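One protein chain omitted, others in place.
Entry: chain A
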Amino acid sequence: MTISTSDKPFLTRVKESENDHFMQQSVAKAQDAQWDKRTAAREELGNWEQWRDLGEQIRQHVIKYLPDYLEQFSDNVTKKGGHVFFAQTDEEAANYIKEIAKKKNAHKIVKSKSMVTTEIDLDKVLLSLPDTSLMETDLAEFILQEDDWDEPTHIVFPTLHKNRNQIQKVFKKLGYSGTNDPEEMAKFARKYLREYFMQADLGITGCNFAIADSGLINLVTNEGNADLTMAIPETQIVVMGMERIVPSLKEAEVLDNMLCRSAVGQKLTSYCSFSGKQVVGESDGPSDFYVVILDNGRSNALGTDFEPVLQCIRCGACLNVCPIYRHIGGHGYGSIYPGPIGAVLSPVLDGYEKFGDLPFASSLCAACTETCPVKIPLHNLLIKHREVMMDKLKMDHSFNNVLMKGAGVATSSPILFKMALEGDHLGSAPLSKSKKTTVDNLFNYGHIEKAPSLGAGWTNVRDLARPPKHSENFRSWYKKHKKEQQEGVSHD
């Protein structure tokens, strides 16, 4: 499996992100900008909540009847002379594609951005072929490729962590001598890539939606690179996750609308195409057409609590609202699928040993669930993952586990809780500080700067209020208050 982007432990990645001020600033800036754009694009459409209901229904329906739709899609591709390959694993998929490249004697390959080809590590496999050039033609993926295959940090904006100076430096290696002006650099990339397009004999794209009743592939981009990748080379290979399917053009229209508004805050991207194998009378398009449909762990979710994760349309909106992603960035997650969707999907695809930390890296603020255009209950699925790890797999063998179970007992036994309420003020005496605090009306009974055990996580970052004496706590006040009321004593 190759969805992993790092072998470093989770905490190390978090620390590295914290020190990467540029990354944090650019993520925050992008999140803020996208917030406004996305909100405006959704408001302009109107009735957004109803659109979400519709999006959810379409995706749930497809997942429920996935085998049928896949069969229909596959039949329709084959009928038009295309080929379909169902790959169980990343390796199977990559090898199949490699064999096609060999069979077609292809040496000049162009690709358009596709997370699923990153997932199967396709670039590396194809570059192992003799005399083969491979060019990522999505501007951001092109930059990553030329920067020694740097890992993407966002599923829609892969180079979110890079600034214009860094990009200028990358381009200089390719003979660029201009300024760090984005437009000038984009022009350079356009010209540079055009030659690769014109000479390519094999094009590889991802797939936004596969249309079951026609066998067509729907792609949305802002650069038009996917369209050229489909139109020019004689052979085209489409790689798609097995869930990326819609019944007909009608549903694709709904989902494209929601995808573009959610992903980039646009009504529609500059290019939105539906295509497949070249048919008689067409002047462009591939004469040889392959679709690789990938499972690679997706079927782990079928029939489980995690099935809704397959509804995802990869818009990345959940990353753009996530306060955790805002600080740890894509690399912090250590998966090519970062953010809330990544924290849910990565353990489904590749297990808890590798990605068990991710579901805990969430404050469960539910911003992801709120923004998801197809209503995946993301924060609830994070809790589900925690449940599987703690309750079913019993993965935590540390003292924290004992403490959490203790917390379960303490918060379900009224007698124990009442005892705690009586003893907590005195019990906290050795920890408390009488030192002046700058905060008014929070530490009315003192505060604690260093707590033991689990509490240390709290006091490593912030002060903790000391509990009041038993006679001064809320329940004691209430008892007195009620007594006074009954006795008819007035109080102020």
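Everything below uses one rule, namely that a contact is a pair of C-beta atoms (placed from the backbone, for glycine too) under 8 Å apart; a residue touches a chain by one contact, two chains touch by 3 or more; residues count from 1.
Keep in mind that, in the parts below, contacts and distances are computed from a predicted model.
Chain not shown in the complex: UniProt lists it as "Cysteine-rich domain-containing protein", one of "ABC transporter permease", "Aldehyde dehydrogenase", "AAA family ATPase" or "Cysteine-rich domain-containing protein".
For chain A, the residues touching the absent chain in the complete assembly are 11, 14-15, 18, 32, 35, 321, 323-324, 326-328, 360-367, 369-370, 383, 385-391, 400, 404-405, 407-414, 417-418, 420-421, 424, 437-444, 447, 449, 454-458, 460-465, 467-468, 472-478, 481-482.
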